[in-house]
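One protein chain omitted, others in place.
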Amino acid sequence: MAGNSFGKVFRVTTWGESHGTGIGAVIDGCPPGITIDTERLQQEMNRRRPGQGGASSPRKEPDVVEILSGIFSDEPDALPRTTGTPISLAIFNKDAHSKSYAHIKDIYRPGHGDITYDAKYGLRDYRGGGRASARETAARVAAGAIAGQVLEQYGIRVLAYTVALGGVKITSCDLGVIEKNLYCCPDRIAAEQMEQRVQEVRSAGDTLGGIVEIRAICPAGLGEPVFDKLEAELAHGLMSIGAVKGVEFGAGFAVADMLGSENNDPITPEGFAANNAGGILAGISSGQEIVMRVAVKPIPSIGKEQQTVNRAGEPVSVKIGGRHDISAIPRVIPVCEAMVRLTLVDHLLRQNAIKLPNI
Amino acid sequence: MAGNSFGKVFRVTTWGESHGTGIGAVIDGCPPGITIDTERLQQEMNRRRPGQGGASSPRKEPDVVEILSGIFSDEPDALPRTTGTPISLAIFNKDAHSKSYAHIKDIYRPGHGDITYDAKYGLRDYRGGGRASARETAARVAAGAIAGQVLEQYGIRVLAYTVALGGVKITSCDLGVIEKNLYCCPDRIAAEQMEQRVQEVRSAGDTLGGIVEIRAICPAGLGEPVFDKLEAELAHGLMSIGAVKGVEFGAGFAVADMLGSENNDPITPEGFAANNAGGILAGISSGQEIVMRVAVKPIPSIGKEQQTVNRAGEPVSVKIGGRHDISAIPRVIPVCEAMVRLTLVDHLLRQNAIKLPNI
Amino acid sequence: MAGNSFGKVFRVTTWGESHGTGIGAVIDGCPPGITIDTERLQQEMNRRRPGQGGASSPRKEPDVVEILSGIFSDEPDALPRTTGTPISLAIFNKDAHSKSYAHIKDIYRPGHGDITYDAKYGLRDYRGGGRASARETAARVAAGAIAGQVLEQYGIRVLAYTVALGGVKITSCDLGVIEKNLYCCPDRIAAEQMEQRVQEVRSAGDTLGGIVEIRAICPAGLGEPVFDKLEAELAHGLMSIGAVKGVEFGAGFAVADMLGSENNDPITPEGFAANNAGGILAGISSGQEIVMRVAVKPIPSIGKEQQTVNRAGEPVSVKIGGRHDISAIPRVIPVCEAMVRLTLVDHLLRQNAIKLPNI
Partner (left out) sequence: MAGNSFGKVFRVTTWGESHGTGIGAVIDGCPPGITIDTERLQQEMNRRRPGQGGASSPRKEPDVVEILSGIFSDEPDALPRTTGTPISLAIFNKDAHSKSYAHIKDIYRPGHGDITYDAKYGLRDYRGGGRASARETAARVAAGAIAGQVLEQYGIRVLAYTVALGGVKITSCDLGVIEKNLYCCPDRIAAEQMEQRVQEVRSAGDTLGGIVEIRAICPAGLGEPVFDKLEAELAHGLMSIGAVKGVEFGAGFAVADMLGSENNDPITPEGFAANNAGGILAGISSGQEIVMRVAVKPIPSIGKEQQTVNRAGEPVSVKIGGRHDISAIPRVIPVCEAMVRLTLVDHLLRQNAIKLPNI
């Protein structure tokens, strides 16, 4: 109801504020008996932490995940396995300077949730954005990493990368170069142009938007036919990321200009002959690659002077100092992957619930 | 779980197949004491029925809604009011010719869910698309009309219209002309061009995609901050419409090319000075108009010959005869409105649940 | 939220008022491919209808169930099978005389929900108890009969019978005689005494309470360990029957007087050596028979004069005429079975969801 949970069978609940004691997630419904590799869990966290990628600020926070429950080695030298009980994950804050936020306590920063939180709750934890901070997504990445280890057992894999940043678009796509540049970009030349664009904008105290594409290899038959279509729930998950303002599947908004005869993917004995559908038909995965893209808005915290009001409704101007990221890209990439993983693992387990009741 | 329900407080469950006995919806959680105007409910249904708009086939189905429960006149001459108990709505099929579908019983039509339903369920009601048929949306429109009558009491209003069809885009927006053309288009000249485009494509046996924009007037404070952001749930609802392949809010995909200083909406004592956010900040409505757009794919049932396979995996060609619509637009427009209404009424009641526990 | 749904995977939503158009249930989440025997569904309904058993009034209502969706014969002569889509069940009212209830429109009948419905909703459908009528349970029995046909495929069977009525308790238990007397009583002699007790009380215009016992044969491993223990959800389902005021499992309230050494069921290589636990340990079925009992209150509609108030708070006396049942027993018996079946089928499918995610 209050919306801090995601998923129905593999249900994740996140808690914590940017500058409180810490943040965390509780996973209820993880299947038992899954071996968990805690090192890979931590590696996933490291991809999201500040200082990653060229558009990020150079700050360092370790984001060490602790697993408080739900995982157990029942034999002396065995790797820990999930027990089927709740997995509690916590990331305690090391570096919370709440005093530095006192000056924006009563100011509504443009593009932020300060004004809407006050409208909804009547009070808010103003330290670093509180619950609206991107820091909350660290808990999602931790839970998504567990989901990823479950999905691997079913051959389901998810990969996200940058296809546009600050107006620079990729013109080729070589997934092999994604990890070789600061922007997780599959086009080496575009990555260099992105770097240039970031440097320009950094010196101007401004920020940049972009587009992330996510692909998932997934068996046929996941998803539900009506309100919980796989696209609907993936869109739900992806649009729940603060910076995302649009989502599209397969041909996406381009379908508006297409004929039915162009858009329909022919089916052959060898499989589909095209993938305008983005791997989903009537809400259910077809076995083709699931392909989706999200529009990422520029980070609203900018170094330029902006016009706004305070809690009393009086006009004030605000200029947000400190070392801020130039773009949510690339740090939002593991968050996109996490939301897709969480959606897929939930549908994987739901699907099973309906289809195969064989004890 | 099986996804035939939408909403948490105002919860709608739809049932029924295209060519079965009928279709319907049960609303659980409608507040008591709301006067229901059954004539306006039926008018809303009429907007969605076949034969509406220039891109529709000339068929006629009445789609008469019956209210089976949940509404009662407790005084002899009073208008019926909701009692707070489930509202059961049914639309019985008058015109089901299931025999005419026997020839596609074993064929997977391109762009349809035939192949994915079989992957998921192992069997399907092949008559007219069964549960995947657009006919299912009639039940949504009926439930959405009830939601609309609840929302009106809070001054919340929703309006959808066509901004692109078959490559024709609007260049002006006069909401006053929407009801004066066959395409629910706010640009009279574009509407004429759309008509031309439809005639061309009709004779070619093909179909068209387009874009629908939806606006909602809505108070500040609706939505939840994390996974159930208002955008996330609106996207969930809109992406659950079969023909929709993308959704965006405010500036939408255009944010990818914007600077933070351009995209942030300045706040003044008189209100926001722009609306790139589309009326939602950090997942919560800001009091500005909520603005969203959906990409509508061309209808997959086309008169042209297409390559596909049958259930045995053998190649076959298929040509879908009969009188089909050229575009889901304009009939999808009341469905978009319904999904936005159902999302907003649910958040309206949820919001209240958390904020004001005063018995 | 508004509580007209039961179950999480096999989710039943009921609708309808006692004297409205009809009542019904929508099942969302029934697995696909289950053959449905509609004759046995109707037989189950007949067990609940008025005129059954010695404590019932001689009235006759047919309670004919219609299946409006979710079941399909995909081959010409095949029996209908579930498709995995919502199963809509309706029982249309044949015999609704709403005028005869006008005289109690403003009176709060003792032991009924008239006063609490008004407190909660501010208005109510006063015709025959509206939604609080026992008639609502007909929809549960219909849904429970579908659940029963799913459970049979897993060897799960549920049986309920009378162990006490009007102070008469069974002293022997022969399940073979249950169907041979009017009270579904496994003790032939007690059944005769119950008949005598009913006749005495009928002439006095009064009503009787009793106790129903329910047994389920069920594999080990169903249930969840913490809040959704199998006992907790069975208790939820059984306590949701209007007439039920208590529920107990295995030794039940007798545990209060037992020692740990008496109450613990020893475990042997051949199985448990006793069943004080009632077939459930730590919330999960042990493979033993699940045994539970419910306390059924006397029907509140009595022919004797009673003191109460009207909506204005003024004292009035009321005497409820017409042919009413003397006890909810035996008509409540198929309702108890339905609630146990609905709980077990939901746990069966949930269990599977968590344990065996193998597509």
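Note that the chains are named A, B and C in the order they appear, and that numbering of residues resets to 1 at the start of each chain.
One rule holds in what follows: a residue touches a chain if its C-beta (ideal position, glycine included) is under 8 Å from a C-beta of that chain, and two chains touch if they have at least 3 such contacts.
Worth saying up front: this structure is predicted, and the values here are computed from it rather than measured.
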Omitted-chain contact residue, chosen from B:3, B:16, B:70 or B:84 = B:84
Key: Residue of C:247, C:290, C:332 or C:348 touching the missing chain in the full complex   = C:247
Key: Residues of subunit C in contact with the chain not shown   = 1-6, 8-9, 14, 108, 110-113, 115-117, 119-121, 131-132, 136, 164, 166-167, 201, 206-211, 220-229, 231-233, 235-240, 242, 244-269, 273, 277-278, 280-287, 295-302, 304, 306-309, 313-315, 350-351, 353-355
Note = Residues on subunit A facing the left-out chain by the touch rule are 1-5, 8-9, 11, 13-17, 20-24, 26, 28-29, 32-33, 66, 68-70, 72, 74, 81, 83-88, 90, 105, 120-126, 130-131
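In this text, only the chains that are shown with their structure count from here on.
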Ask   = Which chain has its Cα centroid closest to the overall Cα centroid?
value = B
Query = So, what's the distance in Å between the C-alpha centres of subunit C and subunit B?
reply = 38
Task = Averaging only over C-alpha atoms, locate the centres of subunit A and subunit C and give their separation in whole Å.
result = 46
Remark   = Multi-chain touching residues of subunit A, meaning two or more other chains, are 8-9, 221, 225, 350-351, 353-355
